[in-house]
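What you see is the complex with one protein chain gone and the rest in place.
The block that comes next holds chain A.
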């Protein structure tokens, strides 16, 4: 028996990993976006300045990360010291007491330099709960050559009528050119991000002031009918399975005349290494219908500290470094100005060197400024968030509704059936969650 015990202990000792105690090790959870990968590559610059801190990266797929991090925070597992989360999670998690407020970012951090809309999105009751790493809105990216050929001129802030008309005019299916590429893949962060933003511009809303779902409203019907008709006439085949990446590949291969999506895509479509149309892309604000709201969203991938972390001082040091002005300069000196993380600081949009290499800088800033998470819709709403409602139930409901709308796009159901299914699903879930009776 003793021998067996000894063997078990020996094996356990081998299998257990013993971390060294001399220094603080930060575990940082993030997603695999190019700006984050760049940050990972520059870690040594941070550790050189902070020799008592070592950094470990955990990169995961977005949904896996969300599930993994939620489990850890809810159980106070303390596996992570810095989290990469979006503007959707920040207000929900902060209210639950899951995040540590960032009060010690340092004297030279310059909080006032953060773009006001982005700062609001990651603050609750005036306290910053996450630091924006890169921010984005959405806008129209279009092919200047195709527009010129068709004799069209894109206004700075186009209407949906113009966009629809232009999409039909430039579509040349025989040549494999489609007037417009839009998201169709089901998911609260996929097609619903686009469609919710689009519905805002048509005067629709997810819920009224009493949390009653509004999919039976004429505004939603107009939104979904317009979207489905437009995609049938001028969209690429199989659009119901296209998300950000699929559309990016289509646009870069020269198949789309217009693409309405995240502003962060601008640096990807204008990068000659990845894009066949790099020198033929123009930008404009997301379309509107004259009701006062454009079809653009607001999102910021941000760094936050979970309440369970025992190393919050070191974690805050890292966050201050990764979201500082100096970090922007560091990236610029190593990889060029066009590769700095966009959409977080006013000073970046006043930097002549950045403006010189980034033709998309001004429309990006204008798009971010045009989004208002606190007043996202034409009619009043009880929720915060442009392309989502910042309540925990939204992920589940949004994805179910997204599946209905994706089915309407693929033709396996009608617009009316999709809307009434969306209405009844949302009603059921909101009743279950206790928002309505």
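The working rule: contacts are C-beta pairs under 8 Å (C-beta built on N, C-alpha and C of every residue); 3 or more make two chains touch, one makes a residue touch a chain; residues count from 1.
Methods note: contacts and distances are computed from a predicted model.
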| item | value |
| --- | --- |
| Undisplayed chain, where the name is taken from the UniProt record, one of "Diguanylate cyclase", "Mannitol ABC transporter permease", "NADH-quinone oxidoreductase subunit L" or "Phosphoribosylformylglycinamidine synthase subunit PurS" | "Mannitol ABC transporter permease" |
| Among A:42, A:152, A:177 or A:249, the residue in touch with the chain that has been omitted | A:249 |
| Among A:189, A:203, A:282 or A:306, the residue in touch with the chain that has been omitted | A:189 |
| Absent-chain contact - pick from A:24, A:59 or A:157 | A:59 |
| In chain A, positions touching the absent partner | 11-12, 15-17, 19, 27, 31-34, 37, 40, 56-62, 64, 67-68, 71-72, 74-80, 189, 244-246, 248-250, 252-253, 255, 262, 264-265, 268, 274, 276 |
